[in-house]
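Of the protein chains in this complex, all but one are displayed in their positions.
Chains: A, B and C, in written order; residue numbering restarts at 1 for each.
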Amino acid sequence: MIVVLKPNLTKKQEAAVLREIRKLGYRPHVMRGVARTVIGAIGDEQTHHTLETLTAWPQVESVMPVQKRFKLTSREAHQPNSQVKVGKNVVIGGDRFHVMAGPCSVESEKQIIDTAKAVKAAGATVLRGGAFKPRTSPYEFQGLGEKGLKLLAKARKETGLPIITELLSENHAEMVAEYADILQIGARNAQNFQLLIAAAKTGKPVLLKRGLSMKVEEWLLAGEYVLANENPNLMFCERGIRTFETYTRNTLDLSTIPIVKKESHCPIVIDPSQGCGRADLVMNLCKGAAAMGADALLIEVHPNPAEAWSDGAQQLTLDNFKQLMDELPPFVAASGRTMA
Amino acid sequence: MIVVLKPNLTKKQEAAVLREIRKLGYRPHVMRGVARTVIGAIGDEQTHHTLETLTAWPQVESVMPVQKRFKLTSREAHQPNSQVKVGKNVVIGGDRFHVMAGPCSVESEKQIIDTAKAVKAAGATVLRGGAFKPRTSPYEFQGLGEKGLKLLAKARKETGLPIITELLSENHAEMVAEYADILQIGARNAQNFQLLIAAAKTGKPVLLKRGLSMKVEEWLLAGEYVLANENPNLMFCERGIRTFETYTRNTLDLSTIPIVKKESHCPIVIDPSQGCGRADLVMNLCKGAAAMGADALLIEVHPNPAEAWSDGAQQLTLDNFKQLMDELPPFVAASGRTMA
Amino acid sequence: MIVVLKPNLTKKQEAAVLREIRKLGYRPHVMRGVARTVIGAIGDEQTHHTLETLTAWPQVESVMPVQKRFKLTSREAHQPNSQVKVGKNVVIGGDRFHVMAGPCSVESEKQIIDTAKAVKAAGATVLRGGAFKPRTSPYEFQGLGEKGLKLLAKARKETGLPIITELLSENHAEMVAEYADILQIGARNAQNFQLLIAAAKTGKPVLLKRGLSMKVEEWLLAGEYVLANENPNLMFCERGIRTFETYTRNTLDLSTIPIVKKESHCPIVIDPSQGCGRADLVMNLCKGAAAMGADALLIEVHPNPAEAWSDGAQQLTLDNFKQLMDELPPFVAASGRTMA
Partner (left out) sequence: MIVVLKPNLTKKQEAAVLREIRKLGYRPHVMRGVARTVIGAIGDEQTHHTLETLTAWPQVESVMPVQKRFKLTSREAHQPNSQVKVGKNVVIGGDRFHVMAGPCSVESEKQIIDTAKAVKAAGATVLRGGAFKPRTSPYEFQGLGEKGLKLLAKARKETGLPIITELLSENHAEMVAEYADILQIGARNAQNFQLLIAAAKTGKPVLLKRGLSMKVEEWLLAGEYVLANENPNLMFCERGIRTFETYTRNTLDLSTIPIVKKESHCPIVIDPSQGCGRADLVMNLCKGAAAMGADALLIEVHPNPAEAWSDGAQQLTLDNFKQLMDELPPFVAASGRTMA
């Protein structure tokens, strides 16, 4: 770490800071500059006690970390791209581009099976569908629960598509893992570390959405909770951050595609449906994400969005989805991949 | 709800929207304006199916709700201020102003007991201390767990101060409730609805921190999960929101004091320590919060902040805290209250 | 507009609101709902006095506009895409995709001419370069001023590339317009309406960058100041908005490409250099922007970024730029365009 001292300290005041730095396990290195004295504290920031508490000292103006705080998710820790195997035949993070599609919520057998067949026919390789829904209001539809999971399993049986569904509660981890091929951690739970640990321990692939106001570093650190619990099958999913803009529900930060590729070895998936909250923008955002090198898309598709039990405004119709899949290949090809 | 139609629709297109509105349980009321046709959909938005899915229709430009979505937490539902009884003698939300103080984390018996005695002597009426800590990185100190709870209980026994501590996991709800007088739900879990339900069900008072990017309406709706699970002892706690500013760790939104008082009957508590992340600003923010009519403060205090195991930069020393308590009474008096 | 009344008003209180609505030039239309009474105020919101002041009345809960506030920039006002002619041969907004490139600041004759030749050779069709620089600190390099404009003109003469440069002051409008082919209005001046009017009145094409915290509606309304001053040659330029994220300098909001295309007839240009502030991400963002249908890119390129007098961290080298131009065509082709 770098410790910047306030101007005009006495020798004694400065010595006290140096003593504390040594006590916390670092070797201090003093540089006297024009306007400030700066101390380089040499030592491993990931294993030693943090020096940031020094900012509580009256002698100290600021403390700046030098090292990145994430380890296992970092590209330095693992040079090649990680590939996550989903179900029997799907590999996310390789040279094939995947599309995960399905309704926001599972509503009925007919709804999920019709959707599954349609998205498969159009080229999707994973089926999404929510059985447990985190809703801003307790008076909104909360999902069908285990019944929804059973319907997803039925849809998988009929179509062969592996399924991704959200895990909401530590107490459901085993149950959901029994049915799902990928456990999705939603944006509102992205720093619910107990849930991340529970998900990791099932051994199933985990898709970690970015929290609404999560910095990239915090997101990679949350992923660290999965890898550190011995589950290497982690994917990051950008789904828009909260900003001042109200035209879109969230602001989809597509720059996370090159950023995650640069900083981490884990796959990056883009969710444009949550990302903008408007079906009329989804198609365009999918093309951008594919062109920029995302490993996969996660798209909400519903046979009749206007009657959907949740988030109707952002779900594509089956026809919209087919059109999207027809138009996507040149964008995928431009990024050097092929459609799965 | 109000449904705004796009211009230049055919009669048939318009009739389809009206049919759908009726089908979803509302009575449509058409107003033909200069530039747009607008439909007032009359019905109870809190019990009927949402109309927002109509935005997925090509005929519809926008849908605007008219009613507020929160019920039980609203001032309309309960005109007088709610008072929350904590332990035997503390009442939050009445005409006395309370200060909850203590370390970010419980670290040792000596640390917590010394702090408890000192904050009590200075005038605090509730002891805070974290036993389970949600940390951005898995490599940081995660709290002493149940051992920490036992130390808090010991401090309560020695000083008589009731205790507030954070609940992190549904699985700990019973255990934490056994020791704590108030269950704190942290900002990162503010929309972890499963945790809110588990906390509510213990019957203990719940202090719900505002999430880092939570709108006021979403915060009141999260509180709805507590009241709807038959626990009336809910307090809201503003602890700063995430903005672009980096001088402070968060931006403390003190306007939530008059807002929560206007919209809700529940007490509002201010946490200036998390709110700014810098001990040098805490004292001033406490005075503002007291003057503006907050019901209580939640302040981090540590015998030696520079060696704290977490968040040292924002904890007051015992001397700082005593000085604050000495200076606070005129601010509390200006707001028409008295110190507890 | 829609006016929502508070519950439990007397007839007299309600009548007063209706009287006021009529007085302001609207025809009120009352709808009695379950929880609220709502008044539709029928009239042209763009020409009548605003009703929003009604929110100051104690009887009124909220007022919601129905119409969009932008007119001349809206797609409704002008169905086809507008095309902006720049210099003799460049048309922005048509079926050809353009790249504007050059240094952040003009520094010397050699620097700007070398860059102009290199970017032209690589395929750029417009040369960018700042002569007047708005700098956060008064102690930073403020640009070469008119000398910089003369150097740009010289580079145009040598290469034939039209030039885009920033206009900072109303007092410079005529002078800058004498040299420039496009006047750029920077993000910090995006709501400096006096400057927008001065720029519009020169008759030169205007490129309006989005302000750091400007909503889409406000951006289109700022553009309205250009069109309303009889200058139809307006282009919008997304350059990133300010959010909580610090990994990138700004958050580039690529969803503005489909949004501006949907709401407006004016071309949309993307500036990825300001958008992320890091040269290592620029290339990828350019590909995404091209694929998503932007009309042009605005890219910072410098012969030696590490010695640039401003914003070195975000400028591409000449080699980087050549590589980008080599890799861009399939992305442009996927969007149905051809490189200019």
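Criterion: a contact is a pair of C-beta atoms (placed from the backbone, for glycine too) under 8 Å apart; a residue touches a chain by one contact, two chains touch by 3 or more.
The model shown is predicted, which means the values in this text are computed figures rather than measured ones.
Listed by label, the shown chains that the missing chain touches in the whole complex are A, B, C. The residue touching the chain not shown here, chosen from A:G43, A:P134 or A:G148, is A:G43. When the whole complex is considered, the residue among C:P28, C:G145, C:G312 or C:P329 that touches the unshown chain is C:G312.
The missing chain, though absent from the display, is touched by one residue of C:R75, C:R96, C:R135 or C:K322; that residue is C:R135.
For chain B, the residues touching the absent chain in the complete assembly are 213, 215-217, 241, 243-248, 251-255, 257-259, 262, 275-276, 280-281, 284-285, 287-293, 330-331, 333-335.
Hidden from this view is one chain, which touches chain A at 2, 4, 7, 29, 31-36, 38, 40, 42-46, 64, 66-67, 76, 213, 242-244, 246. What chain C contributes to its contact with the hidden chain is residues 20, 46-47, 50, 52-57, 69-71, 134-140, 168-171, 188-189, 191-195, 211-213, 218, 221-222, 224-225, 228, 242, 278-279, 305-308, 311-315.
Just so it is clear, only the chains that are shown with their structure count from here on.
Once the centre of each chain is set as its mean CA position, chain B and chain C turn out to be 38 Å apart. Averaged C-alpha coordinates give centres for chain A and chain B that are 26 Å from one another.
Annotation: 30 Å between the Cα-based centres of chain A and chain C.
Counting only residues that touch two or more partner chains, chain B has 46, 213, 242.
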